[in-house]
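Supplied in structure tokens, the structure appears directly below.
Shown here: the complex without one of its protein chains, the others still in place.
The first chain written gets the first letter, and so on, giving A and B; residue counts start at 1 in each chain.
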Amino acid sequence: MEELRKKAAELLSSGTVKVVIGFAQGSGGKTRAAFAQTPDQAAKLICDERCVQNLAVYLSKSEVKSLGKIAVVAKVPVLRTILQLAAENQLKDGEIVVLGISPEGKLVELPDFKAIEDFLAKIPYELTPEQKAELEKLEKMSVEERWNYWQEQFAKCVKCYACRAACPLCYCESCLTQCNQPQWIPVAPHQVGNMEWHIVRAMHLTGRCIGCGDCERACPVGIPLSLLNRKLAEEVFKNFKTRAGVAAKEEYALGTFKPEDKENFIK
Amino acid sequence: MNIEKKVLKKDSLEALFSKLKGAGRRILAPVQKAGEIFFEEVNSPKEMAKDYIQTTLSARGAVFPRCEALLKYEFEGKEVKVEDRKDAPKPTVVFGLRPCDAASFAVLNSVFTWDYQDELFKSRLANTALISVSCAKSDEYCFCTSVGGGPGETKGSDILLTELGSGDYLAEVITDKGKEIVSLAPELFGPATDEAKEKYLAKVARQFDIKELQGKLAKNFDNTELWLSQSLRCLGCGACAYVCPACVCFDIQDEANRSGGVRLRCWDSCGLSLFTLHTSGHNPRSVQSQRWRQRVMHKFSYMPDRLNYVACVGCGRCSRSCSADMNLLEHLKEIMETK
Partner (left out) sequence: MSDFEPKIIAFVCNWCTYAGADLTGTSRIKYSPEVRMIRLPCTGRIDFMLLLKAFDQGADGVIVSGCHPGDCHYTSGNFHARRRWIIFRELMEFVGIDTRRVFFAWISAAEGAKWAQFVNSVAEDVKKLGPYESYKKAAGAGIE
């Protein structure tokens, strides 16, 4: 990714940005997030198909922000996250430099949110056939089978909050789990505590999750968390015709309403 | 410590498990669950995971459960009736843990019997026997030999099994608990040959000298640039502490309603941002670099100083589970390179 390295080095040496958040070689054949602050460090940046971590998560981390103006290597999920963060007033237009990476791996100039919106509009935003099949497999189960499936999954949870830490949209400095008068979400990793945590997180991400899957990748015990988020994202689209991460100005699906909203279960 | 060497035939495991169960023991062993491996209760060695280097979660749950009840209480008018736990822990055998895991129990014990005798922990530990299996393979994340351990190290195990070329196991019976297990099924343990186990063990090169590391750590406490650069990519989750066999931090939660409640102890992590939040609102470790420094100092400097134990057994789980690829060994080696 020579173009990317050159651009990153240029941004750093000109002083336009103080840090470029990208990827570098990691351990075990994986890649890891890298924070290049000099042109020499920028020369070590890589970008290939292994680089899937949603780097936008670092945009809300205080010690990263305190390094100065940020440029971030942004594949499609990161671009969607940036728009969603903008829609939630967490990012201002021009606050960060976006080094877009197309699905083919090419560097794309995206100087402002409008450019990102236009770029993303050309890219299909839907579940892959595998993702659809995963959801269908669960939807075809009986209620009891689904209960047993999720109870088994939630039983593995240790409440490490890696899912929350990895998610760029879980940027609340004071998470609901801190509400302790009363302790609204049980701290302990028992069956109910685990289930309630994951349900709350899924609900708080409804209409906001852009489907990067980092939560599931981060989970040390292998709970298929993205199933929950994807299901709800599909329900939001089905019922309210909106998706997260499409525009820098978008209303939050559960923060707004239409008098014509329809349902069939209220007597 | 007089280690007795015996041989356990390769197809005797089924019978051994059967004898253990017959003697009322619960057997915890590594079980494959989708892409991860956990210690779960098993009845037969057939249920055990095969061909892996290390489990996802450690076996510390046998003595330090993920969530345990400490006491129960009931409200009776203006009175509160408190009931301590009276149940005895189930006699347990942890089978198939690695020598690094076996060594971690002593680390846990040093904390839970330090200034306060944790009776729950002690009774669980007293009722738990460890049958470890030595490591024929290792990966780039293992560094047991740098922290005083080894792929065939007997320290901490009650029995250590090493798979020999024939497929049979060399069984080193190390403690009285180990002898007791052998006495449950003496017919399964034959006399050992002269075969040395070394050639069946993984080669784990030592990556650093622990005393030297401690010296470097003492000098670098205030090296904020080092801790910041190392922890920039850390996401601040608790995964590393939760998969670690030697981590001891816990939280205590009361869960009650109008009729009464229960006091629970559950795992906690110093990597989480609220870990050191005071009631006043002050947080002495308010940023991730401070929390990263704490993790390293606690394990490799404070614990050795205070309790004479390195609070890390080099199992590598933290690095394998870390979604930000923090890689502890790499960071330690970087610290070794500092002036």
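A few remarks follow.
We take it that contacts are C-beta pairs under 8 Å (C-beta built on N, C-alpha and C of every residue); 3 or more make two chains touch, one makes a residue touch a chain.
Just so it is clear, the model here is predicted, and its values are computed rather than measured.
For the options A:A43, A:A133, A:C172 or A:M203, the residue in contact with the chain missing from this view is A:M203.
Mapped onto chain B, contacts with the missing chain fall at residues 65-69, 257, 262, 264. Mapped onto chain A, the footprint of the missing chain covers residues 138-139, 143-151, 155, 184-185, 188-196, 199-200, 202-203, 206, 228, 231-232, 235-236, 239-240, 253-259, 261, 263, 265-267.
Note that only the chains that are shown with their structure count from here on.
Annotation: 32 Å between the Cα-based centres of chain A and chain B. Interface residues of chain B, counted against chain A in their complex, comprise 33-36, 38, 56-57, 66-67, 139-141, 228-229, 231-233, 235-239, 241-243, 251, 253, 255, 264, 266-267, 269, 272, 274, 287-289, 319-321, 323-325, 327, 330.
For chain A in complex with chain B, the residues that touch the partner chain are 26-28, 30-35, 53, 57-58, 61-64, 156, 158-162, 164-166, 178, 183, 186-190, 193, 214, 217-218, 220-222.
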